[in-house]
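Sending over a structure as structure tokens; questions will come in a sec.
Incomplete set of chains, arranged as in the complex.
Order of writing sets the chain letters: A and B. Residues in each chain are counted from 1.
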Amino acid sequence: MPTSEDYKSQVPAWCPGCGNFQILSTIKQALIELGIEPWEVLVVSGIGQAGKLPHYIKCHTFNGLHGRTLPVATAAKLANHSLHVIAVAGDGDCYGEGGNHFLHTIRRNPNISLFVHNNQIYGLTKGQASPTTAEGTYTTIQPYGVLQEAMNPLAMAISQNCSFVARGFAGDQEHLKELMKAAIKHKGFALLDILQPCVTFNKINTFKWYRDRVYRLGDDYDPYNRNKAFEKSLEWGDKIPNGIFYKYEREIFEERVPAIQEKPLVRQKFSLEEVKHEIEKFY
Amino acid sequence: MSRIRGGHNFYQIRLSDQKITASREMVDILLALDLNTIEIHRKSVNEGGFILYDSEIAKKKFEEPEFIDIPFRKIALDVGKNSVMANTVAIGAALGILDLGLEALKKILIETFSRKGEEVVQNNIACAEAGYKYALTNCPKCEAFGIREPEGKRLMIITGLQAIAMGAIMSGCKFYSAYPMSPSTEIMEYLASRAEEYNLVVEQAEDEIAAINMAIGASFAGVRAMTGTSGGGFALMVEGLSLIGMTETPLVIAEMQRPGPATGFPTRTEQGDLLFVLHAGHGEFPRVIFEPGTPKQAFYLTNRAFELAEKYQIPVFILSDQYLAESEWTFEELGSEKLIYNDYRLREEDLKDVEDYKRYKFSSTGISLLAVPGEAGKHLVVADSDEHDEEGHIVEDSETRIKMVQKRLLKKLPLIKKEIEAPFLYGDPSPKIVLVGHGSTYGVIKEVVDTIPKDKKAAMLHFSQIYPFSERDRFDYIGLLENADLTICIENNATEQFAKLLRSETGFEFSHQISKYDGRPFTIENLKEELHAYI
């Protein structure tokens, strides 16, 4: 069993008080409780405050480009599906720059967990609006307030039949840990949107703001009903539900790609002997 | 043509018992299936050539001696019971004119139509025979062309794209992700068609950005990977290219050029992206560019691309163009003997003496060990797009930065340069006239050199390993150019890109330049005509 010592890595370069600290310690805790060793997990991230996270965990890491987390993660999983692959992204990263990959990764349904540190702001670039920033919010680039309606990532995921759709809160670590574990254990593409206070640039959605509003979906909530899940995903305001909104069991991508049914691609040895008759086909 | 059906389409086929490697402007036989074809291509028929047509289809009768009126449609209806077989009749007739026999055509007809049932196959064969017989009987002077059915050696028939895709398979490529774009799509189609046989993963991405990032992800995870596209799609991959540079992830990228800018001519050819591909990506990192001149070179260079990409952990390009990519060539010499395969990736066993694996460990060559995440015991593999330390973690300090730039770029460059083969000299060994080309102009320049009288001492210097330039101590091609009286750079673009590159790399200045930028490849005739001014 791994211990928290095994997962100790670099010292985080986040602002004191940032919600990312809770997310970091919760991920570690979830991995430890699931008995996953550092060398069994690959964390793929983009650029942003969230994107720095894998440097602060001991694990295989691909910290790539802003917005491009999911294509890298999907392909790494196809190449070696014996790895646990977790994609970590910011809200700008995943829903802004990377919006198209978000949409199409849902359709592919690889067995990957996606954790979005949704602070409703661009943190690393110092406070511009992200796709999830509330309409009307003032920023340096939006002096008239954000003119767009905020994106609803959960509703979007449900609309495309994403196989696992959940939301947690950095300030409710116990619940968050359970959601993380459920996402990692879930067979299929699992979106976990995490409400994360950015104490420096988002003066509206603070720890307190969230605490006053969030509640956990009850045991009576049925995550298998798509229409109900959609309705629930629209709830946002005085009350903000957290938990698993939607689940849909379907075959995962790795089970459908014929080349990797016997063993991971990365373990398939190449031999020129076995392919050289290819040339013959051109005579 | 960017129209799928309807409208004008044509193919040009050149036959010879000599080796041929280029297209000609003029044809000997024009097989016209409609009036439009006659009107557009009539002026391209050589003196003494023929135009096979059907006056009923064309709704016009031509009286000139080169016209041979063959009732394609009527024969098709009579023999095949269906007028759509008029084209089969026509092909039979063309073979009849050449008296080449029908065996090959019959095989193709069986292959093509067998899934439509035996009757369709038989009707088509009957149509081909009827056309053949008609032509044989009615053709005035077929012996003029002097073609005989080839004997002995079987020949391959292959396109540039097929050669690249086959080269990838035979180099251990296991993962290909791309987004459809002419003229690169066939690489993906080919690989998909072989996915089952060779256990390949072929993924159509949602866009080119995903395509290259997927290929990077697969390569990082430990399998040989490749992506392919055309110029416009590659434009979207440029950020990913830079990521390859920073993370030192091996990747082979096929860029099949078509005329730009923007959408340009989607189904035509140009060599307009050379300097773009060479300088693409923000920041500085090494790369290799191959630009094959024939399908054969495409095949072997693809193999070499995988070798160099993995050995140096860099991006390697197969740069080509629609002309080489899509034209079909016959030749004899492809074999698997000369292929190389070295697996530079390290797994459990290979790392048993490494205590503390660091993905970006400094070394005298700049190359660090490339471990496979999850297959390397407890070693962790950390790749980072920020500037990083040896372990792969973000840094900000000046000292590490300098050492990393040296590691990833400055130390590798001279080693890579040593891997590059000299340009290919064809013709006079101490030439006075040198025609210089790169990539797909190989064939046409070579054939034109053959037509220049020996005493003029002409040669072709052809670059297929285009960047970096090979070291001059192996073969002093710049000395050779300096000793010539006339050096002509021949390019399928408007801004003399290769000439600029050679000047910037070596200081050498060509005496002349021939450029073609109408979206068409050079033909033997038009290159000869351009050369008239100088030779």
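Rule of thumb we're sticking to: a residue touches a chain if its C-beta (ideal position, glycine included) is under 8 Å from a C-beta of that chain, and two chains touch if they have at least 3 such contacts.
What you see is a predicted model; the values in this text were computed from it and never measured.
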What stoichiometry, expressed in the displayed chain labels, describes the complete complex in this file?
A x2, B x2
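Everything that follows uses one rule, which is that only the chains that are shown with their structure count from here on.
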What's the distance between the Cα centroids of chain A and chain B, rounded to whole Å?
40
Complex contact set, residues of chain A against chain B
9-10, 13, 37-40, 42, 44, 47, 52, 54-55, 58-65, 68, 70-80, 82-83, 100-101, 103-104, 257-260, 265-268, 270, 272, 274-276, 278-279, 282-283
Residues of chain B defined as touching chain A within the complex:
154-158, 162, 166, 169-170, 172, 174-175, 177, 194-196, 198-201, 203, 205-207, 209-211, 213-218, 220-225, 239-240, 243, 247, 334-336, 339, 341, 343, 372-386, 392-394
